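Only one protein chain is missing; all other protein chains are in place.
The chains carry the letters A, B and C, assigned in the order they are written, with residues numbered from 1 in each.
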Amino acid sequence: MTIRVQNENFSIEEEINAIKADRKDIGAIVTFTGTVRDMAKSADMSKAIPITKMHLEHYPGMTEKQLSEIQAEAHSRWPIIDSTIIHRVGDLFPGDNIVLVITLSAHRHAAFEAAEFLMDFLKSKAPFWKKEQPEEGEANWVDARESDSEALSRW
Amino acid sequence: MTIRVQNENFSIEEEINAIKADRKDIGAIVTFTGTVRDMAKSADMSKAIPITKMHLEHYPGMTEKQLSEIQAEAHSRWPIIDSTIIHRVGDLFPGDNIVLVITLSAHRHAAFEAAEFLMDFLKSKAPFWKKEQPEEGEANWVDARESDSEALSRW
Amino acid sequence: MKLLYFAWVREKIGKSEETVELPASVSTIEELITWLESRGPEFQAAFENKDTINAAIDQAHVPHQTALNGASEVAFFPPVTGG
Partner (left out) sequence: MKLLYFAWVREKIGKSEETVELPASVSTIEELITWLESRGPEFQAAFENKDTINAAIDQAHVPHQTALNGASEVAFFPPVTGG
């Protein structure tokens, strides 16, 4: 079970290889990668505005603790062989990777469900905050989306 | 929209890079990779038997047609920016990649759902057949699993 | 008409494809299967459990009741197991 918080980029393939190693009991590998978009909704949601930079702040210590709890919960709910969570912090730019979740299982359904569960809980429970720099004007802290807390009710 | 049937292995990272190109409107990338397991259920399902090789046969022409239809259906149901389906054929060995599905979307829910939809339909509609070589005895054609046709009822 | 056989259907019949002239009386997949069975024990073995055999006309899945309607390519195969 891998958890990392880092500024550097990650390689999806290297992370899969690291977690898969030479195991041959794996039938299904699901990855989720979140990336920085170059447009964001304006504060009143009326229009999309161009974004030039994204700053990611987190709560060192609590982040790792929360991610470990979320990961342990996923492993207790589904027959997951192993999983990886990597989240970047600091300054990121449009097109950059933000987050990577990998789940390994014998069968696809568990791998898909556990990956989606990890992302839903990470989005609502892990102490990360995004600040967007629009092309013009001051940087803004991103508002939490109601759909993200609603996503939890599914589990 | 990429569809390929090939004997060669694929690189998940290269396929993501090829489909993502320099797009900056993508927020979510989901990949599913199916891999060859080194154990299979015996015909009477009573025990697991070691597998040394997996042969994949397909129906050239119909395969690509079915995959195109499944892919078009996924794109019509979810706001998918792009997707890739790659399926290997010929002789494969435990640990080898069999299939890759990639979905790109602005948001994670659509990318997850579309990837799972593509896999569920591929498993039940695309004309591929697996023949497993056990450590001892004759190679066996893999039986279709009822759970795979049941998975379709969700969509 | 071109006939294609895959996986264990192909192995039981002993060939992967053939081109046949159908009698005028054969107008559906069901009737095609009955006619094939009359051609020898290898076909009888392949179609022993007809209900489990999938059929495709011109590369699209079809039920056994479907009319051939001038199809150029008909394929028979077991339930698919890829992915």
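By definition in this document, a contact is a pair of C-beta atoms (placed from the backbone, for glycine too) under 8 Å apart; a residue touches a chain by one contact, two chains touch by 3 or more.
Model, not experiment: these values are computed from the prediction.
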{"item": "Chains in view that touch the one left out, judged over the entire complex", "value": "A"}
{"item": "Contact residue for the chain not shown (choose from A:Ile12, A:Leu56 or A:Ala110)", "value": "A:Leu56"}
{"item": "Candidates A:Phe93, A:Trp141 or A:Trp155 - the one touching the absent chain", "value": "A:Trp141"}
{"item": "Chain A residues touching the omitted chain (full complex)", "value": "34, 56-59, 61-62, 65-66, 87, 98-99, 119, 122-131, 141-145, 148"}
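The criterion applied here is as follows: only the chains that are shown with their structure count from here on.
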{"item": "In chain A, residues with contacts to at least two other chains", "value": "108"}
{"item": "For chain C, residues contacting two or more additional chains", "value": "83"}
